[in-house]
Structures are given as structure tokens and as C-alpha cells.
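Okay, so here's the structure we're looking at.
Yeah, one chain of the complex is gone here, protein chain that is, but the others are all in their spots.
Right, chain A next:
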Amino acid sequence: MQFGVFTVSDITPDPHTGRAPDDTERVRSILTIAQHAEEVGLDVFATGEHHNPPFVASSPTTMLGYLAGRTKDIVLSTATTLITTNDPVRLAEEYAMLQVISDGRMDLMMGRGNTGPVYPWFGQDVRQGIPLAIENYALLRRLWTEEVVDWEGKFRTPLQGFTSTPRPLDGIPPFVWHGSIRSPEIAEQAAYYGDGFFHNNIFWPMSHTKQMVQFYRQRFEYYGHGRADQAIVGLGGQVFMRKNSQDAVDEFRPYFDNAPVYGHGPSLEDFSAQTPLTVGSPQQVIDRYAAMRHDVGHYQRQLFLIDHAGLPLKTVLEQLDILGGEVVPVLRKEMESDRPADVPSGPPTHAERLAKARAAGAVHEQTVAAADHWTGRTAEDDAAAADAVAGRQGAAFGL
């Protein structure tokens, strides 16, 4: 099973000092955290994508591309990539580039984004969130699997004879997760494609998470991708640990009480009881998270949020030490102890997917050998070239 961390990249003042890092410091902290996550033996680092302060992670593939060069084993991912407000053409290009650079050591998680104003800033309408997620993702898949794409939809300018480059590594598109908290439509989408489903349950009771995951699992089986218990599931989590449980509570409480994400609402005790937030000893974290599989079934990826709410970098790195040193090795063993042999222990790796595609004779072209039809030509030439690519005559293109 995969264990990792995900960041929402918030800039929050430390309640003890009132000091907040500036954007540069926070970005560099995140890079340090990601690299330390690998050092302590975690499997995944994922970054959010936000386009409004107080969040700094606006450009995930730049960040992950750098980390791909600085790390060796850790899987680089997103939580989430905005499938609604990003142009699917740019997503196809950027994440294929990341896949090539990281040699397949990446995947990504689609999400709609919950910040209303971000939609109009990118020319979209929040009320169209679900239709955007459906249409954009359908196009993204085509751009990765088909060399030359003619496409027309509701939300983006049409494409004629478009080829997204670089082509996916070995002709195998990146593995995709779909993150959703409440929308059955997105669980349905993940199930339809046989993609992974991630329930970011950090604010939610297990009763709700269980319902959503069960729905996805049933639909995964319905669409013929395998049995329900073989579907690819990921969960979120939040922990803060110290050797002595009361020390953890005392140290974390000021952050909990003041952070905008949950401050001045429920008490730390209520929130801990109602959500996966676990503040205490490493053993308490192990016990709580080892039990998750009894509710949602054997799952493949567990991500923890540990660098939020203004926690200082030093503290976050200590949390990673505890997570990697004491918690994950035990949790990993526990999680695998009763996993049926035919239930995957992680999402499919690039190598596994390549082998499967080769066996099925379904490997897509990795390079596009075609000549450059476009550069430096006049509009009239473009029209002729478009006709040539599309195998048609007389189409008015490029005018």
C-alpha cells in the first residue's frame, strides 16, 4: 500500500508568533517537505492546485518537475489538478511532460475546485462544474491516446488535427485518480473509466466516506473493470504526533484553534471524534488508520495532511520522521496482513500498465513521426495541411 503526504500549500500565521512565511519561503518549505518525505520512506508526495491566496501552489507541474529531478523513488502526484478551469490541452501537454521527465514516477488526481471566483477568473462558470469535469476529462484522455484529434465540445474552442506532445511515456497515459467529497457523478466518472477514486475525507465522518467509496466500488464492477473490492481507492487523513499523546494535543491545539480551515468551530476533541484527524501518540495513529480498511475495504493509497495551519517547517519535518520511522512501517504491515492476493496493494505502476497494454496489443504510438505541418506557414497553407492531416478535402481551416 502507498502512504504519502499531500499539501494544500496554505500560508497561515503561526499562532505562537503571529508570523507567516512569505510565498518564496513557503514554496521552498514545500520542496523540502517533499524531499524529506522520500528520505523517510514515504511513497507519495502530492500537491494541491490553487489560484488564490493564501495558497501558493498554482503551478503543480513546475514544482513536481523539479522534484522529479531531485528525488528517486517517491511518486509525484496532485491533490487535486483542476479539471474544470484548466484547459485540457494544457493538462495533456504538461502532465505528459512530467511523466516523461519523471520516467513514469507520477500520477494525477482530478478535482473540480471549490473556490467559486476561480471559475470566472479562468473564463468558466462554477455552476457548470460537473459538465466541465466530464467534457474536459474525456478530451484529455483522447489527447493522450489518439495522435491526431479532431474535437468539438461545449466549453473549449474546437480542435482540428491537433496532436498533443510529448506523447505519453511508452504510449501509456498517466494513471488518473478522481477526487470528490460529495458528488456521486465524479465517483461514477472514476468507475466508468476504471480510474482511481480518492475520497478526501479530512472533514467528514467515516459514515459518509464509506457510502461514497461503496458507490464507486459497485459502479467500478458494473463497468467491468474487476470486482468491487479490486477498485482503486485512496483516502485523506490528518495527524499530529508526539511520543506522549498529551504533548501532541497541547502542541497542536493552538494551531487547530486558530487556523482558518477549522478554527473557532468544533473543539479539537469533537473534530477528532468526527473526522480522521488524529492527534496523539504514533500508536494511536496506527490504530485509527489501520481500522479504516474495515469501513472502506482494502485500499491502495493513504495521504496525510501534515504541513498546514501554520505549523513550522521544523515541526513538519519531525512529523515526517515519526510518520516514516514509526507509523508507516507498522501500518503498511497491518494493511497488507489480510489483503486478498487478488486485491492490488497499490494503484497500477507505469511498468504494470505497460506490460498489460503490450499483452493486449494496445500500446499507442510514443512519437509522432509526421512532418511539421504548421510552423511558418500562411493561413492558406494551414488549410491545405489541415486537410492533409484530417484526410479530407475542402475544409476551411485556420482562416
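Quick note on the criterion: a residue touches a chain if its C-beta (ideal position, glycine included) is under 8 Å from a C-beta of that chain, and two chains touch if they have at least 3 such contacts; residues count from 1.
Everything below uses one rule, namely that contacts and distances are computed from a predicted model.
Hidden chain, UniProt protein name from the list "FMN reductase", "Succinate dehydrogenase cytochrome b subunit", "ABC transporter domain-containing protein" or "(2Fe-2S)-binding protein": "FMN reductase". When the missing chain is restored to the complex, the residue among A:189, A:230, A:300 or A:319 that touches it is A:189. Looking at A:116, A:265 or A:325, the residue that reaches the missing chain in the full complex is A:265.
The residue from A:67, A:118, A:134 or A:303 that touches the chain not shown here is A:134.
Within the entire complex, the positions of chain A that touch the omitted partner chain are 130-131, 134, 138, 184-185, 187-189, 191-192, 203-205, 207, 211, 215, 223, 262, 264-266, 270-271, 274-275.
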